[in-house]
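Let's look at subunit A:
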Amino acid sequence: MAELLFWLMGGGMVFFTMLTIWSRNPVHCTVFMILSFAATAGLFVMLDAYLIAAMEVLVYAGAILMLFLFVIMMIELRDEEQEGLRLNPLMLVAAATFLLLLGRAVGDLGPVVQSQANEMIGSPAPLAEALFTRFVVPFEAVSLLLLGAILGVVVLNQRSRDERASIGPATPDAGGGSAAPGSGAPSVPGAGAGAGVADGSAS
Partner candidate 1 sequence: MTDILSQYALTFLVVIPALVTTLLFFLPASNAQAIRGVSCFGAALTLVIAGWMFFDYDQAAGGFQYVTAIDWVPSLGIQYKVGADGISVAMVLLTGIVYLAGGLVSMGVDKRVKDFYILLSALVTGVFGVFVSLDLFFFYFFYELAVVPMYLLIGYWGSANREYATMKLTLYLTAGAVVALMGLLMLYFSGITAEPTFDLTAIIAAVDAGGGLDFSDQKLLFPLLLVGFATIAPMWPLHTWSPGGHAAAPSAASMMHAGVLMKLGSYAIIRIALPVLPEGAVYWLPWVAVLCCFNIIYGGYIAMSQRDMKFVIGYSSSSHMGYVLLGVASMSVMSMDGAVFLMFAHGVMTAMAFGLIGFFYEQTHTRMLDDLGGLMHQIPFVGMMFMMCAMASLGLPGFANFASELMVIVGSWERYPIPTLCAIFGLVIGATYLLRTLREAFQGPMDPKWSELKDATTPMQRAPFLLLVGTLLVFGFYPLPLVDLISTGVEPIVAKLLSAEAGLGL
Partner candidate 2 sequence: MIPLEHYLYLSGVVFTLGLCGVMMRRNIIMMLMGIEIMLNAANLALVAFNKYMPPGPDGTVPMDGQVFVFFTIAIAAAEVAVALAIAVALFRRLDTVNVDDVANLRW
């Protein structure tokens, strides 16, 4: 039974992941990714990580991928940018080699872990205890990180007054955020690249 479930979930996970990276339409990609994450959550349940499984669904599938969807909708990618996977033999060879090496690494797994699975670790209590005792400093640090991320996002997408006043992306961005040190770089891609090169050589 457990075996069947594992192969089902694992196969689903691989299958949906492949679809995710294969599809041309980003929206489809997102949907496949949600499915892949759902399969992962199932695997987590099999591994007695109930809280993590819940978080996987809620945070990943629920929140993060929704964000992806929003952005994809907002950007309205043009057709030529919706192209799918570009097979590059070099990269394929690299990926295959990597996979092989990874497999060897797993095969060589020494006595670090026991072959016998632990029973009865599903309760969130020990997880919470670890989080709030040994890992309390990283835990707090993560909260700061999230705060920083929020601020970063706000700053990154804050439009300067000039930009708000004028219309469209053709106006120079007068230092709307910390993203572009060379404020005032024109938004025409080629020219922007040129300015960027100049900046790069100056620094």
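If you want to know what made the cut, all candidates are chains of the complex that A comes from, given by their letters.
Criterion: a residue touches a chain if its C-beta (ideal position, glycine included) is under 8 Å from a C-beta of that chain, and two chains touch if they have at least 3 such contacts; residues count from 1.
Since we're looking at a predicted model, the values are computed, not measured.
Novice: Of 1 or 2, which one touches subunit A within the complex?
Specialist: Candidate touching the shown chain: 2.
Novice: Candidate 2 touches which residues of subunit A in the complex?
Specialist: 2-3, 6, 10, 13-14, 17-18, 20-21, 26, 29-30, 33, 36-37, 40, 43-44, 46-49, 51-52, 55-56, 59-60, 63-64, 67-68, 71-72, 74-75, 77, 81-88, 91-92, 94-95, 98-99, 102-103, 106-107, 109, 113-118, 121, 126-127, 129-131, 135, 138-139, 142, 145-146, 148-150, 152-153, 156-157, 169, 173, 177, 179-180, 187, 189, 192-193, 196-197, 199-201
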